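Excerpt of the complex: some chains, original placement.
Each chain carries a letter (A, B and C) given by its place in the written order, and its residues are counted from 1.
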Amino acid sequence: MKLEKNDKLVIIGDSITDSSRARPVGEGLFDAIGKGYVGNVEALLTATYPELGIRVVNMGTSGHRVRDLKERWQTDVIELKPDWLSIMIGANDVWRQYDSPTMTEEHVYIEEYETTLEELIVQTKSGLKGLILMTPFFIEPNKSDLMRATTDKYGEVVKRLAKKHGALLVDTQAAFDKVLTHLYSATLSWDRVHPNQAGNAVLARAFLQQIGYDFTKGLE
Amino acid sequence: MKLEKNDKLVIIGDSITDSSRARPVGEGLFDAIGKGYVGNVEALLTATYPELGIRVVNMGTSGHRVRDLKERWQTDVIELKPDWLSIMIGANDVWRQYDSPTMTEEHVYIEEYETTLEELIVQTKSGLKGLILMTPFFIEPNKSDLMRATTDKYGEVVKRLAKKHGALLVDTQAAFDKVLTHLYSATLSWDRVHPNQAGNAVLARAFLQQIGYDFTKGLE
Amino acid sequence: MKLEKNDKLVIIGDSITDSSRARPVGEGLFDAIGKGYVGNVEALLTATYPELGIRVVNMGTSGHRVRDLKERWQTDVIELKPDWLSIMIGANDVWRQYDSPTMTEEHVYIEEYETTLEELIVQTKSGLKGLILMTPFFIEPNKSDLMRATTDKYGEVVKRLAKKHGALLVDTQAAFDKVLTHLYSATLSWDRVHPNQAGNAVLARAFLQQIGYDFTKGLE
C-alpha cells in the first residue's frame, strides 16, 4: 500500500469523477465524496485500512476539460495541499469534437491538451508524495471508431506524461477493454462515457491496483 | 469463485439490502439493483468476472423483519428461481424492541426469529446451489450495549443455522468490529444501522470473501 | 401523395415513436401527438396539405417490443380503425440482449420477432388502405458492432415482410447511415437509440418520402 497514515489524496477530473460530489469541496458526511469511482475508492480504503485514516477529496466537475482544470487549479488543487493527486481528464476535450462539431471554440485539441496537462503536472508535482495519472477512456471496443481513436491518442499523451514525470499510470481504457471482450458497452454505460456501478468498479479496481491496495487484508 | 456461469443470485433482506432498489424486482438498468452493498457486490462481480454473466437480484425491503420475509417468500424468492440465495435479516426484529418498546406486537423475539428463519431455509435450500446467511449487525463496539447484545444473540441463531444447514456464513458483525477498533461508528453509519458507502464496502468485502471472489483477477 | 382526404394514419412503436405522447390515445391538442418523428410527420402534413385533413395517431409506448405490441394490438390498433398503419419495432427486442444480457426472459429473439410481427401484419392488413413498415435502426455506422449487426438482421426481417405483404418500406437504417458518413452518431442521439431533433428529422424525411409527400407544395 503506497499511501501512508493520514495522507490526503485529491482526485480531480470531469463528470466521471464528479458524480454529484458536494461543493465547494467534495469530502465529508452524507456522500459529499460523490457516488462514482471516487466514492468506491474511498469506501474500500476506509473499510480495508481503517487504521491509516486516508483522506480522499473529490474535486471533479462535470463538463470540464483540461482547459477548465487550469482555471481552477489554484483553489481546487494547490490550496488543498494534497499528498497524493490523481488526474483523469480528456473526455470532454474529445467529446465536444464529436457531439458539437460546429462549435469549434469549445474543442480542446491534442496540442493544447498535452501542453496544459503537463503545465499542471509541472506546477504541482514537487509538493506531492505521489501523482496518479488516469487515461481518459471511451467504453467502445472498436478502435476504428472516431471518438475511440481520438481518445486513444489523448491516452497516449497521458501515458507519455506519466512516464516522463514518474507518475503512477492507471490505464482505464485497457481496464475497460478487458471487460468489453465479454460484455457489450451498454452493460457498463448508457452513453459510453459515464460508467454505471459496474463501470465505476472497473475504474476503482484499476486505480486501487496501482496504489498497492490489498482487497483481502484483514479478511480471514 | 464459487458461483458459476449464468448463476442467479437472489439477495433478500431489509432496508440495508434494499437501498432504493427498483420494484417489484430489483434488477436491470438504471441502478435497479440499489445503491447499497448489493450494488457493490454486483458491480465488482461484473467488473471482475464479466465472462460469468452472474445475475444478481436485490429483493430487500425497508423495514422488514423475518416475519415479513415469510409473507413474501413465495413471490420474492421461490418464483424467482435462484441458484444462490443470500439472506440478511434481523435488524428490525431487534430494533423495534428498542426504539418502540411499548409497541410489543411489532417486536419479533428470538424464538419466532429462529423458527421462521429456519422454516424459510428448509423450504428453499433443496433447490439451491448455494445458500448464504449473513448475520444481522449493529455498528456499535460496546458488547454491553443492549441493542448490540440482543443483535449478537440473533447473530448466534444465524451462525447456528448456517452450520446446521451447510450454508456459507458472512459474519457481518465481525467485519464491522474489526473496523470499529480503529474508527468510531459515525464514520460508517449515521444511526449505527444503515451503512454509508464505507459501511457498505465492509459488507461487500465480507460477502465476496465468502464466495471466493478474487479482487486481483485480470489486474496486471 | 398517397394518403387521401380524411385518412387516419396510426403509427405504433416503442419509445422512439412514443416521445411523450398523450394517454390512452396519442392525438389531439397540446402535443398529444408527442415530440418525436410522429409529431414532425403530422406537423409537416398539416402545414403542407391542410386541405386533406389527415388524422395522425401516435400509439408508441416506451420500452415495448413486438411481444408487447401483440398484447395491445386489439385496443391500440384494431379498435382505432386506421386507414393507414405504420409499425416500427425492434429496438428493445435487440437492446435487452446487449444491455441486460443475463435477463434472458426479457429478450425477444429473431424467430419470435418475425413470427409475431407477421402475425400482426396478417391480422390487420386487409382492413387497411396502406401499411408502412419501418426498419429498426441503431445509430452506429460500424456494421461489425454487435448491436448494429443484430439490428441489421431484424431489419432484414422487416424488409422481407414488407416485400411479402406489399407494404411501403421505410429503411430508417439506410437513412441514418447516409448522415453518419458525415457526422458522428453523438450529433443525432445521446445513446445511439433515441434520436434528437436532427435524428427525428432523418426519420420524418425517410417516412414522408415513402408516402409521396411534396415539401415544396404551395411554396412559391
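Throughout what follows, a residue touches a chain if its C-beta (ideal position, glycine included) is under 8 Å from a C-beta of that chain, and two chains touch if they have at least 3 such contacts.
These numbers come from a predicted model, not from an experiment.
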item	value
Full complex stoichiometry in copies [only 3 chains shown in place]	8
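Convention: only the chains that are shown with their structure count from here on.
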item	value
Arrangement of touching chains [line / ring / star / complete / other]	complete
Chain ID, smallest distance between chain and overall C-alpha centroids	A
Centre distance in Å when chain A and chain C are each reduced to the mean of their C-alpha atoms	40
Residues of chain C engaged with two or more neighbouring chains	99-101
Chain B partner contacts - residues on chain A that touch it in the complex	31, 33, 35, 39-40, 42-44, 46-48, 50-51, 178-179, 181-183, 187-188, 196-202, 205-206, 209, 215-216, 218-220
Contacting residues of chain C [partner chain B, same complex]	99-103
In the complex, chain B residues that touch chain C	6, 8, 27-29, 53-55
